[in-house]
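Please read the structure below before turning to the comments.
Coming up: subunit A.
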Amino acid sequence: MNSVTLILIGNAILSLFLITIWGLTLNGMVMKIVARVHGRFGPPVWQPFLDIIKNNAKRTMIAHGTMFFLGPVFRIASGIGTYLFIPAIFGSTVFSNFSFSGDVFLVMYFIFFGQLGMALGAGESGHPYSPIGVSRGLAQMTAFEVPFSLAVISLAVQYNTLSITEIVAAQQGSILNWTIFTNPLAAIAALIALLGMNMHNPFSIVIAPQEIPIGPPTEYHSAYLGMLQTNRAIFNIAKLVLYMNLFFGGATNFITLILKTFLIYIFTSVAVGVAFPRFRTEQSIRFFLKYPALIGLLAIIIVSIK
Partner candidate 1 sequence: MVNPIYIFITSLGAAFLLNLFQKINRKIADLIFFLTLAVINYISLFWFYQLLQGYEAAKIYTAGFLPPYSINLYLGIEEAVFLVLINLLGFFSAVYLYKKFREISIKAMILYLVLIMGLNGLVMTRDLFNLFVFLEITSITTYALISLEDNKYSLTAGFKFIIAGGLVSTLFLIGTIYLYRLGGSLNLDFLVNSGVLNTKAGILATFLLVFALLIELKPFPANGWALDVYQSVHPGIAAIIASASSAAIFFVIYKFIPLMPSSFLPLLAGIGGVTFVFSNLMGLKQTDARRLLGYSSIAQMGLLLAALALIMQFDNLQSLSSIIVIIGGLFINHFLAKAGLFWLAGIVQKRNIRSWKIIANNPPLLLVFGGFILALIGLPPFPGFWAKWELVMQLSANNMMVWVWIILAGSLLEAVYLFRWFGYAVKNTEVEEIRTEAAQYLPVLIFLLGLLYLGMEGTHLVSGADSIYVLPVLLGVILYVLNWLPNKLKGSLCLLAVIYFSYRLLPALQDIYQLFGVVFLIGSAVLLITTFARKDIFKGFYPLLIIMILSLGNLLQAKTSLQFFLSWEFITITSYLLILRGKFSLKAALIYITFSLAGAYLILAGMGLAFRDTGVVSLAGLASIVNSGYIYVLLGLGFLIKIGIVGFHVWLPGAYTEAEDDFTPFLSAVLSKMGIFGLIMLAILLGEPVLKGIQLNYILGWLGVLTAFFGALLAAFQEDIKKLLAYSSLGQLGYIVLALAIHSHLGWVTSIYLTFTHLLFKGILFVAVAGLLSRVKTRKMYEMGGLINNMPLTFISVLIAIIALSGVPPLSGFGGKWLLYSSLLEKGWYLQAGLAFFASTIAFLYCYRILHSVFLGQPKTALRDVKEPSVWYIVPQYLFLFGIMAISMYPNLILKPVMSAVSTYFASSIYWEDYTVISSLGYWNGNAVMMVTMGVFMIPLLWLLFRIKAVTKVKQFNIVYAAERPDRPETTHYAHNFFAHYQKALGFLARPKVTEFWGNIAEVIHSVGALFRQLYTGNGQTYAIHILIFLLISYFILGVK
Partner candidate 2 sequence: MAKRFITLLLIALLAYMFLPFIVEVDETSQLNRVAEKYVTAGPLELGAANLVTAVIVTYRGLDTLGEIVVLFIAAVGIGFLLRKPSKKKIAAPKRSSSEILRTGSDFLIPLLILFGVYIFTHGHLTPGGGFQGGVVLTSAALLFMLSNTEARFNKQLTEVIESVSGIFYLIIGILGLILAGGFLDSRFLQLGEMGRLFSAGAIPIIYSIIGIKVGMELIGILEKLRKEEI
Partner candidate 3 sequence: MSLIIIIFLGIIMIAAAVLALYLKNLVAAIISAGVISLLASVLYLFLAAPDVAMTEAAIGSGLTTIVFLLAFNKIRSDRED
Partner candidate 4 sequence: MTVISILGFILIIIGLWGMLTQKNIIKMIIGFSIIDTGLHLVIVSIGFIKGRTAPIISKAVEGLDTGKNFIDPVPSALVLTAIVIGLAITALMLVYAVKLFRFKRSLQIEDFEELKW
């Protein structure tokens, strides 16, 4: 391994570390805020940190088999990978991660890596609720990916590139250069898709706590669960960073990153998530395939006419 590679890896670890911290904090903050909106007191902001430490410290674990064992690994690998393939901060070497490996399509597909792996692990757990959750999750995913992919295509057409770095570069200069202003339809479609992606209400049927206790990861506990929780922070932030890059002008420094991701997250989980009841699977599928998809199509059409 030559020094260039070593530096790359070092940078990636640093970037990852920082973003994990922020991700966990963000989760804690949002939990608190949501609780307040609900009128509850809510857990402390550092609760996610405590959870992870507690779970990883548990003394015994049960394994149902190899895939069960590997499920969380897939999941977190996907979370980390997704993040690492996105250039987090425009112009920063440390935060450019491994974005030279591929463009926005790589990121979009890498998300599936974890979902599939997790689903497999959950499947081997032998718990019927897991596949039920997986089935719902996959079904819903196919639906919300439609507006999202349409939005991405619209962007690719608009900027004539698939490279995230270049998309961010094109949005620099003025706030009006942000995609949300230059291509609002794409942004809207993508943001609606984000609601599904985050599996917050009204799209939380996948993990429906009352019906199929948290769905796919039902059987996971201790270190597995710790890993899943860590992933929840990293993956969440990866998605937010992606959105920020694609639609909100990216970030030129870490502070902007924190601010922008926070705001996007607040919008999806609080502004919308709290206000709506839960959709059934087929309802959410139909929902995504109607207006959001139409908006995405419009976005493409408008862009390609230009």
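Keep in mind that, in the parts below, contacts are C-beta pairs under 8 Å (C-beta built on N, C-alpha and C of every residue); 3 or more make two chains touch, one makes a residue touch a chain; residues count from 1.
With respect to how the candidates were assembled, all candidates are chains of the complex that A comes from, given by their letters.
Everything numeric here is computed off the predicted structure, so don't read it as measured data.
Peer 1: Pick the one that touches subunit A in this complex: which of 1, 2, 3 or 4 is it?
Peer 2: 1
Peer 1: Candidate 1 touches which residues of subunit A in the complex?
Peer 2: 9, 58-67, 69-70, 72-74, 76-77, 80-81, 84-85, 98, 100-106, 109-110, 112-113, 115-116, 119-120, 123-128, 131-132, 134-136, 138-139, 141-143, 145-146, 149-150, 153-154, 156-157, 160-163, 213, 218-219, 222-224, 227, 280-283, 285-286, 289, 296-297, 300, 304
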